[in-house]
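A single protein chain has been omitted from the complex, and every remaining protein chain is retained in its original position.
Letters A and B mark the chains as written, and numbering starts fresh at 1 in each.
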Amino acid sequence: MVLQNIAFGVLAAVMVLAAWRLVTTQNVVRAALFLVIVLAGVAGQYVLLAAEFLFAVQIVVYIGAIVVLFLFGIMLTRAPIGRDAGLDNDQKALSAIVALFFLGVLGVVLVQAWGDTKLEFPKDPALLPRAADLGDAFLGPYVIPFEVVSVLLLAALVGAVAIARRD
Amino acid sequence: MLDNVWLIPLLPAVSFAVILLWGKRLPSKGAESGILAVGASFVLSVVVAAEWIAKSGPREAIEHSSTWLQSGSVKFGAGTHVDGLTVMMLLVVTFISLMVHVYSTGYMHGDRRYTYFFAALSLFTASMLLLVVSDNSLQFLVGWELVGVCSFMLIGHWWEEKDNSDAAVKAFLTTRTGDVGLMIGIITLFFAAKGSFNIAHLNQLALEGGISHRLLLVGGTCLFLGVVGKSAQFPLHTWLPDAMAGPTPVSALIHAATMVVAGVYLIARFYPVFFSGFSIDAGGVNAVAIIGSITLVIAALLAFVQDDVKKVLAYSTVSQLGYMVMALGVGAWSAGIFHLFTHAFFKALLFLAAGSVIHGVHSNNMSEMGGLRKHMPWTFRTFIIGSLALAGIPPLAGFFSKDEILLGAHENGFPLMLVVGLIGAFMTAAYMTRACYLVFWGEYRGHGHPHESPPSMVVPLQVLAVLSVVAGLVNTWVVGDRLRFAHWATVPGTEELIQRFRLEHAFALSDAAISVAVAVAGIGLAGLYYFRGALKPIRGLTRRSTAARAGYTLLVNKYYLDVFYTDIIVGSIKGPIAQAAYWFDQRVIDGVVNGAGVGAREVGRFTYDVIDQRVVDGLANGAGAGAEESGSILRLIQTGRVQQYAAALFGAAALFAVGLVLIT
Partner (left out) sequence: MYLSQFLLLAAVLFCIGIYGVLARRNAVLVLMSIELMLNAVNINLVAFGAFRRNVVGQVFALFVIAIAAAEVGVGLAIVLLIYRNRASIGLDEVDLMKG
């Protein structure tokens, strides 16, 4: 129990720091790498939450595909690799205020609602949700969204190609 | 015949149409149609008279009427009403008209408009007869106006000379002035009689007291205005002497015997209205008597200074009409209409005789006459008879009728009128003597050779002379009770009015003696002056005495009444009043109108400049400008930068969240 809390704490700190650096760094590539850190941290949180399949998917899809996509995008748009002074626009203050305000609202709401709710996991590992249960859910009650998502991915693929091709 | 009285006006009317259409082609150029028609009417009138007189017992008026058109509850009818008064008038009008027709064939021989003259005479006769037999006041008015028109046509018969057409216009306009009153009177009495034009009905209501006294007085006064115009009473008498510009037969028929007496007939016909309205029975001095007596005197005075023989007779007619009106004003109804009856004969006679003189001498002026008794014997004799009748010498006609008037004035308590009447009688005798002398005695002062007139002219004179002698006896015991004028020339229903004044007597000896004496004195004095050359002190009086000369000038200028009417009244209307009216029209009325236009224009301009341009357009433009301004301000929000939109979005979402949280 204590171990989990410590793990959580470390992961959380790292994630927040990386996220903070993500939005404040003046170096695009570094931003991408910070993103990687954040995504990895998220994967770690999944483990803590007993969602091992998601942990795997997160690593593979997000870090493995999406970040690579980002890097391709950075490359293709000739974002200057290195320091770029003008990466922030001129409404930093306003954005900070909005973000903080939002944070304040969310924080107050969440704490008020679930401030002392404990997360309880079943002692028996056999009762923990497994990947097989996910599969059953996808092919059971959620089969239609599952299929639709696949169509969506197809559409996105075709769409991306159609938009970005040169002719 | 009493039921078919409508035939009597119809025959001359048909003759009028016949003469208009075929007159020139007839052998006598239309005269025979006129004479035939009027002669037939006269015969029918005699039949009517005989039937009326022959009726035994109390007589009732015979009325026939049919509705011509009806408007709402008002019926406009046409009808006849026959009673003693009607019968008398029928006899007079048809007989005199017949005499004049016969006379005119000689007098108007070779005239430039011979046929039209006879057409007009026929129309006039028809109109006068229509007036006389009317049973309602509207029909009466139609006849009244028609005779006015015929008078205009006939006075202006020789209209090529401007004086003649002027005289015709003057006659028409002056009588028209009186007719305004007549029309108002008829309408007033229509409403007084609760919506009926019927004269007998009106008279009955007036006698029974069904109409208020004030209403009767107003109606009667308005009617009397018409009488003043038509019967040439003071102050509207000025047209009658000028009307002598017409041919002498016209003067005889219209302005002596028939048209001018229409006013007297009106008073006689509507007598209950006058009697009650003017309170004649109370013996009080009333407008009718006063006007009558004034007219009597001033006209007689004017007759003294005339050179034109027709003008002498014209003023004499005015004076005698004054007698008739005065008689009706003092309640001597029967006397008044009896005088109408006799006067018709001897005045027509005098005019026709004068016409004969004029025809022979070719001049109207007595200064160019003289000594004609040798040249025109029959004219002379008949003229003298007429003059004596007019002067009132018994047993000629005028004596009886004039004496009755004076008797009535005496017995009904109007002493002033009696005195005036006697003075008038004196003057009548005097000026007629003067006229006779100047025309028939002395040396002939004219040109050419005067000769007697042809029989077509002399015979009517003789007939009329005979009547002038005997007509007066109709009201005496000589003709017996039944034929006695006062017995049959009555209006049933008003007998008690007449009987109240006990005019049963032909004359009272004492009064008769005084009036005869006065007349004889008049003849005598004038005779002395002219025939004997005596009364030296009077001769040349106007040359020596300023007062006498002033009086003479006043008379010669007809009391300056004509000057007053023409120059002062008409002139001031034409001049200052018209100018003032024109100024008023131009400045005030046009000012108002123009001002309204200018005002409208100014209002329009103001509306345009201030209200429309500034206020309304300001509002409209302001709305647009406001939209523009606010738009250009709001437009700044649209930066096109997505992140700013996103910032707004997130901020709003956060606020919403806060709101939701707070609510729940």
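Keep this in mind: a contact is a pair of C-beta atoms (placed from the backbone, for glycine too) under 8 Å apart; a residue touches a chain by one contact, two chains touch by 3 or more.
What you see is a predicted model, and the numbers here were worked out from it, not measured in a lab.
> In the whole complex, what residues of subunit A lie against the chain that is missing from view?
So the residues of subunit A touching the unseen chain are 1, 4-5, 8, 12, 15-16, 19-20, 22-23, 28, 31-32, 35, 38-39, 42, 45-46, 48-51, 53-54, 57-58, 61-62, 65-66, 69-70, 72-74, 76-79, 84, 86-92, 94-96, 98-100, 102-103, 106-107, 110-111, 114-122, 129, 133-134, 137-138, 142, 145, 149, 152-153, 155-157, 159-161, 163-164, 166.
> In the whole complex, what residues of subunit B lie against the chain that is missing from view?
635, 637-643, 646-647, 650
Everything that follows uses one rule, which is that only the chains that are shown with their structure count from here on.
> Measuring centre to centre with CA averages, how many angstrom lie between subunit A and subunit B?
Once rounded, the distance between the two centres reads 129 Å.
> Can you list the subunit B residues touching subunit A in their complex?
By the definition above, subunit B touches subunit A via 641, 643-644, 647, 650-651, 653-654, 657-658, 661.
> What residues on subunit A touch subunit B, complex-wise?
89, 91, 94-95, 98-99, 101-102, 105-106, 108-109
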